[in-house]
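A single protein chain has been omitted from the complex, and every remaining protein chain is retained in its original position.
Take a look at chain A:
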Amino acid sequence: MTGGDKSQSSSGKPKVEENDSPFGIWLSRGLHQLFDDVANEPIPDELLKLIEEDRNK
């Protein structure tokens, strides 16, 4: 979709121990619980209309 997230290199990834520590796992789960809903909500019609109107200019 977008270039930014695909340009990962192994050196650019967070260290394994940071993610796999008990706290790291708990933090990741907690953040997903707090943020996943927002990412998955439908896009407001008003915003889509704004973009489509600009596309059709």
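The rule is short, and it goes like this: a contact is a pair of C-beta atoms (placed from the backbone, for glycine too) under 8 Å apart; a residue touches a chain by one contact, two chains touch by 3 or more; residues count from 1.
Definition applied: contacts and distances are computed from a predicted model.
Name of the non-displayed chain as stated in its UniProt record, restricted to "RNA polymerase sigma factor", "FAD-binding protein", "Alginate export domain-containing protein" or "Cell envelope biogenesis protein LolA": "RNA polymerase sigma factor".
Take chain A: the residues that touch the chain left off the picture are 1-5, 7-9, 12-14, 18, 23-24, 27-28, 30-41, 43-44, 46-48, 50-52, 54-55.
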